[in-house]
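As you look at this complex, bear in mind that one protein chain is not there, while each of the others sits in place.
Presenting chain A:
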């Protein structure tokens, strides 16, 4: 009988260890999702203007799931130590609900990563950057957000357009309706600027002379952070779910063995 008692002890130990790991992962998930939601790269207005900011919704869900996992892991540890059937039942039910939410968040983040293509941001940039005032307030708000974000992107990352400055020449745009091609073949933020924010040589920039305009596209600067966010939320979430799945299985098995 001592052997089975040891076996039970070991099983309890494993469950407690599993719950400790879940608790720590919950804290990590919360921290990671808070970082993403804080939008350190300032790219949220671009997502908002696509009217599909689900990777941010996924990150928000991740914050609350992380807290829930921490709380439930503590409940689980207490339940296993006391071998209390009621506590463990509550734990299992709440954990299943949390599991479902986290699953939704991961799937959302993973599928929406494929939504973020260069053409999506190109179309948005051409239709909304420097759009003259028109339409309803929501439209105006989105255009302003896109304009500010693009100006900041071009200044900070020394880039122009999504694929390059040629985007402004290849396609018509809201920008083109206000600014003539002769004076602005592309926005002046695409020119190499001096410390006061003026182009160092406007003629050289307009003609496309190397050294006076930014020839790189900004897509890498947009997609890099967004992909990291989507993958971070999705795959870390999936990893936690895999672990949680086995701990849940073990807890269910343990619960079924408790005698009243």
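FYI, a contact is a pair of C-beta atoms (placed from the backbone, for glycine too) under 8 Å apart; a residue touches a chain by one contact, two chains touch by 3 or more; residues count from 1.
Keep in mind that, in the parts below, contacts and distances are computed from a predicted model.
Chemist: There's a gap in the complex where one chain should be. From "glutathione transferase", "Sodium/potassium-transporting ATPase subunit beta", "Uroplakin 3A" or "Insulin-induced gene protein", what does UniProt name that chain?
Modeler: Result for the unshown chain: "Uroplakin 3A".
Chemist: May I ask which residue of A:67, A:101 or A:238 touches the chain that does not appear here?
Modeler: Here the residue in touch with the unshown chain is A:238.
Chemist: Based on the whole complex, identify which of A:16, A:57, A:75 or A:120 touches the chain you can't see.
Modeler: The one listed residue touching the chain not shown is A:120.
Chemist: Going by the touch rule given at the top, which residues of chain A touch the chain that is not shown?
Modeler: Residue positions of chain A that touch the missing chain: 1, 4-5, 7-9, 12, 82-85, 103, 106-107, 110-111, 114-115, 117, 119-120, 122-123, 126-127, 165, 169-173, 176, 180-183, 185, 200-201, 203-204, 206-213, 215, 238, 245, 248-249, 252-254, 256-260.
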